[in-house]
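Okay, so here's the structure we're looking at.
For this depiction, one protein chain was excluded, whereas all remaining protein chains were kept in their positions.
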Amino acid sequence: MTAIALMGAGRMARVHAAAIAAAGARVATIYDPVAQAAEALAETTGARIAASAAEAMADPQVEAIMIATSSDTHIELLDHAVSLGKPVLCEKPLAATFAESRDFVARVGEAAARRVFLGFNRRFDRGHASVREGVHAGRIGRLEQLTITSRDPAPPPLEYIPRSGGLFRDMMIHDFDMARSILSSDIVSVTAHGSSIVDPDIGRLGDIDTASVTMLTRDGTIINILNSRRCAFGFDQRIEAFGEKGMLMSDNPRQSGFRAFTAETPGTDAPILEFFMERYGPSYTAEIRLFLECARDGRDMPVNAIDGLMAAYLAEAAAASLKRGATVHLTGPDQDFAE
Amino acid sequence: MTAIALMGAGRMARVHAAAIAAAGARVATIYDPVAQAAEALAETTGARIAASAAEAMADPQVEAIMIATSSDTHIELLDHAVSLGKPVLCEKPLAATFAESRDFVARVGEAAARRVFLGFNRRFDRGHASVREGVHAGRIGRLEQLTITSRDPAPPPLEYIPRSGGLFRDMMIHDFDMARSILSSDIVSVTAHGSSIVDPDIGRLGDIDTASVTMLTRDGTIINILNSRRCAFGFDQRIEAFGEKGMLMSDNPRQSGFRAFTAETPGTDAPILEFFMERYGPSYTAEIRLFLECARDGRDMPVNAIDGLMAAYLAEAAAASLKRGATVHLTGPDQDFAE
Amino acid sequence: MTAIALMGAGRMARVHAAAIAAAGARVATIYDPVAQAAEALAETTGARIAASAAEAMADPQVEAIMIATSSDTHIELLDHAVSLGKPVLCEKPLAATFAESRDFVARVGEAAARRVFLGFNRRFDRGHASVREGVHAGRIGRLEQLTITSRDPAPPPLEYIPRSGGLFRDMMIHDFDMARSILSSDIVSVTAHGSSIVDPDIGRLGDIDTASVTMLTRDGTIINILNSRRCAFGFDQRIEAFGEKGMLMSDNPRQSGFRAFTAETPGTDAPILEFFMERYGPSYTAEIRLFLECARDGRDMPVNAIDGLMAAYLAEAAAASLKRGATVHLTGPDQDFAE
Partner (left out) sequence: MTAIALMGAGRMARVHAAAIAAAGARVATIYDPVAQAAEALAETTGARIAASAAEAMADPQVEAIMIATSSDTHIELLDHAVSLGKPVLCEKPLAATFAESRDFVARVGEAAARRVFLGFNRRFDRGHASVREGVHAGRIGRLEQLTITSRDPAPPPLEYIPRSGGLFRDMMIHDFDMARSILSSDIVSVTAHGSSIVDPDIGRLGDIDTASVTMLTRDGTIINILNSRRCAFGFDQRIEAFGEKGMLMSDNPRQSGFRAFTAETPGTDAPILEFFMERYGPSYTAEIRLFLECARDGRDMPVNAIDGLMAAYLAEAAAASLKRGATVHLTGPDQDFAE
């Protein structure tokens, strides 16, 4: 049983703790500045509470590190974990800001950055993974159009909006990573459109709640991403990959195979899976299994800090495009969007 | 353009007249004792009104005959058509009673009976035909279970019940024929169950409105037929053929590809196709095309008076099984059900 | 039976002739410069062949006019039909060029233009119409995102590309009209992306074969249109209208309710409806019925020359956007795209 140091004891840390157990590993040490949270999680996992993050990571038993703290602490913890040379998995995003992400990768170097597992856990959704694998296996030949739809059931609390970084950095970042994971050619341009029509208060806070981004790859594939902060029928998460030999789709899975046929609704499905733990919960176990496997083999992580940086870079470009009302042509993560 | 003599000018005759036009043939002569009906149909088809059925059929132009009159006149008209040696298509049922059907086949002989096209037009439904063709092509290997569900949107008027012959002879006869068309082994037993729960008045008239029949073939295939005289969500017409390599299904087609996703109905399809003209309407054209093709080539008809007799025989056996509360073992259409 | 003068006897004219019969009207006169085509159609419809278009339209029996000739002759025939004051239905597009469309509307005036029925027949597709009617009836509340996917089974012959006007004017024009018919707010911007990846020869001829257009309405609705000249699994024609209360979808209808379940394909549907006559064929009858009804009542046509002009205007804007690599802000159909 691999022994893991878990940074954080909040909601995401609890999700990871459960996934660690399901994946057949164990939490050996925990650190969280909120003592109560740390104690609660220590009790259900049997982990030891460490006096500091450094101490938790340094424990000689600890073979791997997981960071599930608030975004603004990721980089400091990552720096330390990398310096210890122990395998590390960090919850997304890589850092609170794009600049920090960029600096981190520059500082540790590309090779080390590829050894940091970044928790874009939607990649491990069974339907999404089938699309990606099918595209990579050539089932639809050349990929021509990729359409990703992501809609949350309801907007976050208004007070969260100002510190969210905006829809592109907070929500669409998952879709930027998903697009990159399916594509096999570089993205060369980003064009963003947005509206604040779900809740005008979101607009008053300077953000949008409805968005569409179009991207082009070097070899001509067209990507469309649609986002909304609200969806009346649940957590709408779909992908369509269209190419020369057909289309692969990841549709919303249903809560069950129940269907009702009445005069008014002559064939109604069961509701789609609810918000992210019901839809993506099983992905966390798959994610941790893969992390431990790569750690054991000393391989590069299949989703890593470079991916975190590149998704953040696309979010930055989308924000710039929306602001300018123009297409942004990409030159690389060093690109300066201040203008 | 093949010239056709059309017997009858009522509802089914009008259906056939439209299908004849769509199939690229023409109605040359019409006979119906109700002058007004004959005149109305003559006007839209350009056909000549004949003074008698015999005269309509005898017209030297006439190359084929279609019988779409009331059931009790079928046999007399068929006898005459057969005597003329012209190809003939007769609406189902072959005759008003099983005895008459049996006598007709005995009188004209098997060879001539195979030249009489019998209008079991559900065979030409695109989905049902795909199941039959798939089974015959071996897509599911050996056929092990065959389940046919047929439900009408609403019961017929009560006054129709006494002269309908009962559910097995009036409604399930389509399913008996469908089963026979898919099977490749003889049916050896029939067990019927029935209830009068849709409308107790149907029960008071001595009939049932809800039924289930189980049949076995010589080689062990189990067939289940489910019928109901009422279905709240429309005209429910489905087939499932299950075998060693999988299952072929003919599900209810929808009026369109429309779907609605709301909080209450998180994925509702368009209604299924409505009563028989919407569901089976296109089948009439396919049926007539096949009839004319076989007539031209002088081939046996792929659905003929023998099929009409055999479906009626199964209906007779089901009625006997229900009455006796016991399985009826089949010995052949000469079997005596009086007991 | 309304008597109709049919301009043209080619493929689309034959489609309309069949639809006229199915709608219970009749073709009284036909004109086509190709005598053989006119004769063939006269034979199956019983229409009289006129010596000129003007003579065909002028026939005192003729109550309505249908124009199904090549695009470059539409305007001349329309001018004449309008001058006669008889109701007229013109196949799409309104004219061969946007300038001609604009001049026509300017010349006859808005009121007369609204009396010219323009044959955007996809509006009459049952699934698409259900989406439009549902949105207008408020089933999803405020419309927030509208996504239209249109993919042809295969590209047209290469020699057609140079005279097609390009993908936006030839193919996406249907989707521009569809979007306008569903929206209830004006479109204010158009951003186009395109690639030539289906067939590089299309690119060499200066056209694209894969496209994505994003449009915004005045009140913030975001529209995405996806087109491809090739689709391996058939004629992919779908709409998703997403709003505050849910989503209405028009999915591809299937050829039947057939489904196959095998070890390799554990649930495969029947193919989708084939190219446009199978998918949109029934729409022509609905279209003609509505045309005749509006003609009889002297009402404005629900889809008319103004709609034809506006769809052409959006196509023009999309072409300009693609050329410029920038969003085009709309000012009205007088907008000058030469730059």
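For clarity, chains are labelled A, B and C in written order, and residue numbers in each chain start from 1.
Here is the rule we use: contacts are C-beta pairs under 8 Å (C-beta built on N, C-alpha and C of every residue); 3 or more make two chains touch, one makes a residue touch a chain.
These figures come from a predicted structure and were not determined experimentally.
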item: Residue among B:T2, B:T210 or B:N304 that touches the chain left out of view; value: B:T210
item: Sole residue of B:K86, B:K245 or B:R289 that reaches the chain not shown, by the stated touch rule; value: B:K245
item: Touching residues (missing chain, whole complex) on chain C; value: 232-234, 254, 261-263, 265-272
item: Residues of chain A (touch criterion as defined above) contacting the omitted chain; value: 125-127, 130-131, 134, 139-140, 238, 245-263, 270
item: Interface with the unshown chain - residue positions in chain B; value: 140, 142, 144-145, 147, 151, 191, 193-198, 210-212, 214, 216, 219-222, 224, 226, 228, 230-233, 236, 242, 244-247, 325-327
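Throughout what follows, only the chains that are shown with their structure count from here on.
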item: Euclidean distance of C-alpha centroids - chain B vs chain C, Å; value: 41
item: Interchain centroid distance [CA atoms averaged], chain A/chain B, Å; value: 58
item: Residues of chain A whose C-beta touches two or more other chains; value: 232-233
